[in-house]
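On to subunit A.
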Amino acid sequence: MIPASGNEDERLKALDAVMAGHHYSGHALIEVLHAAQKEWGYLTSGLMRHIARKLRLPPSRVLGVATFYHLFRFTSPAPHEAVVCMGTACYVQGAANLLDSARRACARNGWAVTTGRCVGSCGLAPVAVCDGAAMSRATPAALSAEMERKYDAANPGPRARG
Partner candidate 1 sequence: MDLNRRPRLATAWLGGCSGCHMSFLDLDERLIDLAAAADICYSPLMDIKEFPEAVDIALVEGAVANEDHLRDLRTIRARSKTLIAFGDCAVTGNVTAMRNLFPLENILEAAYGDPAVVRALSAPPDPVPRLLGRVLRLHDVVEVDWYLPGCPPSADSIFEIITAVLAGKKPPGGRKFGC
Partner candidate 2 sequence: MTPQILARAREAEQDRQSRLRDRILCCTVAGCLSSGAGAVRRSLEQEVERQGLGGAVEIAGTGCMGLCGDGPLIRSSKRDLIYSKVAPGHAPAVIAGAHPAMTADHPFYKGQRRLVLANSGRADPERIRDYIAAGGYEALLQAVTRMTPDEIISVIRRSGLRGRGGAGYPAGLKWELVARQKSPVKYVVCNADEGDPGAFMNRSVLEGDPHRVLEGMVIAGRAVGAQQGFIYARGESPLAIERLQTAIGQARNERLCGERIFDTSFNFRIDLRIGAGAYVCGEETALIASIEGGRGQPRPRPPYPPESGLWGAPTLINNVETFANVPAIVANGAEWFSKIGAPASPGTKIFALAGRVARTGLVEVPVGTSLQTIIEDIGGGVPEGYEFKAAQTGGPAGGCIPASALGVPMDYDSLPAIGTMMGSGGLIVMDSSTCMVDIARFFMEFCMEESCGKCVPCRAGTVQMHSILERITRGEGDPRDIARLMELADLLQNTSACGLGIAAPNPVISTLRYFREEYESHIHARRCPAARCRMHGEAAA
């Protein structure tokens, strides 16, 4: 996921608008964290300190809440992201092999491979999502090929094959 464009001031303004919309209530912490992540792509200490001050929350509380949930991230996202669904249906249909092959493929080309809980396409298991596009009934070969293809499309020019 690529962070929204715009300069720092505009992003801060957008974040402050969200906080104002919630009347700077500490109860809105999770909503505010979502908004911050949407603007910046991930949560930095500086951002969380800013949020803590504005919402009048102890900083340790802000980090405690942010780190409780899967969806918040604290490092900048990788250029490409593949999510292998690890829902039960996908697992029963062989998602573990899919994950293995995706991890091998990612070692070769800048992908971050993560697992998801269920993308709501159990009928099409196993499912993998490459940069937001879902692949149904995915096979290890098809997934690795797709990851290569997307990488090559984003990185034109010759490169050493690993």
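Here is how the candidates were picked: all candidates are chains of the complex that A comes from, given by their letters.
Methods note: contacts are C-beta pairs under 8 Å (C-beta built on N, C-alpha and C of every residue); 3 or more make two chains touch, one makes a residue touch a chain; residues count from 1.
Quick caveat: nothing in here was measured; it's all calculated off a predicted structure.
> All of 1 or 2 sit in the same complex as subunit A; which one actually touches it?
So the chain touching subunit A in this assembly is 2.
> Which positions of subunit A touch candidate 2 when the two form their complex?
By the definition above, subunit A touches candidate 2 via 25-31, 33-34, 61, 64-65, 68-72, 86-93, 116-125, 127, 134-136.
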